[in-house]
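Of the protein chains in this complex, one is absent; all others appear in place.
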Amino acid sequence: MVVAAVRRLVFKPARYAVPAKYGKSHTPDAVFLLGLIAILMVADSMFSASNATRHLQQNQPVETLAVFSLPWMLKAAIGAMPLATLWALNVGAYLVHELTFYFLLCYRPFGIQFHVETSLFSVYFAKLERGTLKPVRWGVPDESLDQVKSFGVKTFEDFTWKHMLDFYSCADCGRCADNCPANAVGRPLSPRFITIKARDYAFQHYPVLGKAHNHKPLIGNIYSEDEIWSCTTCGACEEECPLLVEYIDKIVDLRRGMIDDGNVPQSLQKPLKALESRGNPYGKMEKKRGDWAKAIPPGSQPTNAVKLLDGKSGADTLYFVDSITSYDDRMQAIGRATARILECLGKNFGILGATEKDSGHEVRRFGEEMLFMALRDHNTEVIKAAGVQRIVTADPHAYNALKHDYKDVPPVEHIVQVVAREVRDGNVRFNPVEDKDRVYAYHDPCYLGRHNQVYDDPRDVLDSIPGLTRVEMQRSRDRSFCCGGGGLMLFYEPKEDQRMGMLRVRMAAEAGANVIVTACPFCMVNIEDAIKVAGMEGKMSVMDLTELVDRHLVREGTEKTEKLEAATCGG
Amino acid sequence: MTRIFAYIVHRGGIVDDSAAELFAAARKIDASGLPTAIVTGCGADLDAACNSLTSSFREIWKVSHEALTYPNAELVRQALVNILPANSILLVSHDHFGIDLSPGLSIKLGSSFVSDVLAIDGLEGDSLKLGRQEFGGQVSTHVHCDISSGAVINVRPGAFKPEQSAPITGLVVDKSSTVGALTARRRYLETIVAEAGDVDITKHTVLVSIGRGIQEKENVSLAEELAEALGAAVSCSRPVVDAKWMEKSRQVGSSGKTVKPKVYLACGISGAFQHLAGVKGNPFLIAINKNPKAPIFQVADVGIVDDVLEFLPELTNKVREMRGVAAK
Partner (left out) sequence: MEILVCARRVPDTSENEISLNAAGNDIERDELVYSVNEADNYAVEEALQIRDRVGGNVTVATIGGEDDEEILRRELAMGANQAVLISDDAFSGSDGKGVATILKDFVRKGRYDLILTGVQADDGAAQVGGMLAAMLDYPFASLVNSIALEDGKLKVSREIEGGNREINEIDLPCVLSIQTGINEPRYVGMRGIRQVASAPIPTLGASDLGVDQGAVGEAAARVKRVDYFVPALSKGAEMLDGSREENADKVLELVAAKGGLK
């Protein structure tokens, strides 16, 4: 009790603070509840103490009181009181305790303590599938979505009952906000207040007495547009929440609502339109999608160039490249490294080339469900036509999309999973690292780590490279810190004090690393930018795990790997 | 020969730079003749404008009317319809005034209209051969314009280099009496002057100017660092302002500031004419652009095909290195 009161009133952990923009502080409510609990404890103790003292004075059998407990101390204090006073104390304490207890029971649903009751249910009904999104409307199949009048969450009443239950179940502990990268860089988003503001709204608009006034738009009233677009869907908040409150689904539902109302920032409209017309957010021509593969220098692969899958190629593995690796000059190096690794591992693989479209992973998470469905249906069709047994990708976002958002496609693996398995099976060996001064830190991409629990494979691969020094950043694995967000987030211009990538680069420096290794093209973009902005070029560098693997793979009869890589990856 | 006129814009009696360009354009149509200037306005400003044209134009038609004090396109159009002889060719600068005036004027005159012309290949019978651009300057076209019932030609600012010719003594002819009644259904109220920014880009001798190629707001700092090292200022093209990456006061172009630096570094700027219209004084133009086909390379003195995000830091380092050495 005392500790809790001191914590609330004296130390005031920063995360309990409520910034003015998010509403009023909940401390008075918390203190009031603490007071009620204190009364209960004192009354109960006084009841026991007076009882015991009375029995003692009447030479009746006395139940033993724990030494140094509150009743024990009170017993010592009231030992000399007359019997009548003790009786009065005894009955008084009983009444105070009962009244307080029942008052508290009735009061709890109106205060922050209600979470104790509701969380039983919200935890029981919590979503267990990581990396997935809720459908637009539960129970409505994709084909019938056209009949749904309104998409997403526009008013409080549009939230699902489970999400409303979440609002009541939040213990207001602030762990989500502490771990939220958007909150950390000063974007106008704190997951905690997504919940708290909605709960306050519910209390205000659904009073016990009087009429419920409802159906006000949430955006512009309790949430701002920027707040909802600021989320990178990294999942740190959900990972930390002790009561399993869901955030990504709510954010995506709110975005679906904004998309449905046409309320989309101009910076996102252009890439969305390009995705619709060209299948990639850059508006580049479809026919150039596979051009990166042509840039693999002849001779770097023992056999031939990357196959284009047409159903007759005989390849059993599809390398799903996705947009950024296909079109971005720098990220194409990841594509080439991946292709060379697959070749070296003896995989019979190919790419879709011009017929591949964006996986739609971010399209879906930015709330444009119908566009996502169009991309998914297109890709599903061409993947099926390719006649492969498995899919490999080097993009965790594509990996998550193909694994969780797509149906009826062959099983998908991220390239690090493939390499890790080959390492464990003893099928590949690595050359020792040349530069012993390099200290590597692995940055967990959100959609490989938190959303899909692939933590050990990349680390195992790194550790199997002889002589490689690896350190862990303080925030790693399930507490990894988002680089700034992938896909459409690269186009969005949030209001922020600094970049997430900058914080991440500093974390790596603090860990003593000078090379950040990641396994996601978006992490690479963000971290590479952050290194430049931080002026840490030369002191810190970033590379993709595929590039590192490609550079150190022992290839039969080729010693030229180093040189070739230097020529294509720029170093 | 069809008579050629040039509508000359002036501000407070100071004739716009386009006057000499329209003169040069007229000479491309008819090298043997001299165009007639038409100047509208009122009072001493109008006289000053007309007088400053007498050294190049043989004839200057002065059109004075109180309603024309501010060049309201609707009123100017009515005046010109009454003044211009049938089937004449009128050249107008393709700026915010020309865009306002000429299309409607051509309809009222019953003549042809060609917009945003940047080359004139001469006259063949009734067919005027012109050059234009489409798709943001990515593709050029040849255009034939039938001038049998006259033509209004909007000329791109900066497309025609002023000629050096011996000064003559032109004659100012007062045409005010033929203006007729002027009634406007569009009334000019006021001009709201853009807020002055923290940096006056018109005063700098070196400008590091950035365009869409800078890609995002955070990268603006790359240009700022270079500018700081050079002792220059950062300016930009319209998309950068539209994206709110820089203040409007930094924008160079027809809807922004007109600058006259000695050196202009166009970084990731494609080179739309609306932008180049704001770059005056023939600076040494260095263009850096990823796209080797960017129109900016047509007009630049020196071009580099490179990513500005990579090139700018390199150049900044070089400047700092040099400054460092010089300081010792």
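Residue numbering begins at 1 within each chain, and the chains themselves are lettered A and B in the order written.
Everything that follows uses one rule, which is that a contact is a pair of C-beta atoms (placed from the backbone, for glycine too) under 8 Å apart; a residue touches a chain by one contact, two chains touch by 3 or more.
Since the model is a prediction, treat every value here as computed from it, not as a measurement.
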From B:31, B:166 or B:192, residue that would touch the chain that is not displayed: B:192
Contact with the hidden chain (one of B:103, B:180 or B:281): B:103
Full-complex contact with the absent chain, from B:38, B:84, B:145 or B:234: B:145
Absent-chain interface as seen on subunit A, which is shown: 145-146, 151, 259-266, 268-269, 272-274, 276-278, 282-285, 287, 368-371, 374
Residue numbers in subunit B that touch the chain omitted from display: 72-74, 77, 95-96, 99-108, 112-116, 132-136, 138-146, 149, 184-194, 205-206, 230-232, 242, 248-249, 251, 254-258, 262-263, 265, 284, 286-287, 291-293, 297-306, 310-311, 314-315, 317-319, 322
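Definition applied: only the chains that are shown with their structure count from here on.
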CA centroid of subunit A to CA centroid of subunit B, Å: 52
Subunit A-touching residues of subunit B, taken from the complex the two chains share: 216-218, 221-222, 243, 307, 309, 313
Of all residues in subunit A, those that touch subunit B in their complex: 267, 329, 493, 499, 529, 532-533, 537
